[in-house]
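In this view, the complex is presented without one of its protein chains, the others remaining in place.
Our next item is subunit A:
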Amino acid sequence: MERATILPAEEQRVTDMQSIAQHRDQAALARLFDHYVPRVRSFCLAAQPGANIMADDIAQEVMIRIWNKAHTYKPESASLNTWVFTLARNARIDYLRKNSRHQSDIDPEYLWRNVVDENADPFKDAQQKRDQERIQQGLDKLPSDQKQVLAKVYLEGKTHKEAAEELSLPLGTIKSRVRLALHKLTIYVKR
């Protein structure tokens, strides 16, 4: 079966996760810090430009979760990047709901954890890697207008409606750009 190529650096990071889980390896944590903290910070600054304190706090929170939850990471059900992305996403939501003008008591911790796939099976694992590769390659070929909308939704944390307002485009145009992009990446198959 065709396997996606995993870069050695990513493999090293998965090994680092295992040494954190098994031996509380701080050197491994430091390597993950160097890789992920700049990314988490950019992810936060995309949503709140200039909010460096927020970006630092969230990045720290993500690293604490990596440190304490490393044993729950299962390489067969998600890539490490996906796992860290979901940590960053949830930490950002949590930070914003606690610090925004309208605080919400809805705890995001309850809302995403059930999505984690618990049944590891080799077929799914291979499928997972194929999807991963297809998305990665497809993303590079997307027209810039489609990529721009995806970035608004994923990185800037905008809803489709907010993205439409900001780009001064009809909501329908935004929706069709996202649908086209998801279709090309074979994420979305019309049901």
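The rule is simple: a contact is a pair of C-beta atoms (placed from the backbone, for glycine too) under 8 Å apart; a residue touches a chain by one contact, two chains touch by 3 or more; residues count from 1.
Simple rule for what comes next: contacts and distances are computed from a predicted model.
A.B. asks: Absent chain per UniProt: "Serine/threonine-protein kinase RsbT", "Anti-ECF sigma factor ChrR", "ATP-binding cassette domain-containing protein" or "NADH-quinone oxidoreductase subunit K"?
C.D. replies: The missing chain's protein name, per its UniProt entry, is "Anti-ECF sigma factor ChrR".
A.B. asks: Pick out which of A:L45, A:A126 or A:L169 touches the chain that's been left out of the picture.
C.D. replies: A:L45
A.B. asks: Can you tell me which of A:M17, A:M54 or A:I93 touches the chain that was removed from the display?
C.D. replies: A:I93
A.B. asks: Mind pulling the subunit A residues that touch the left-out chain?
C.D. replies: Counting only subunit A, the missing chain is touched by 24, 26, 29-30, 33-34, 37-39, 41-43, 45-46, 52, 56, 59-60, 63-64, 67-68, 71-72, 78-79, 81-82, 84-86, 88-90, 92-93, 97, 101-108, 110-115, 117, 128, 131-132, 135-136, 139, 150-151, 153-155, 157-160, 162, 175, 178-179, 182, 185, 187-188, 191.
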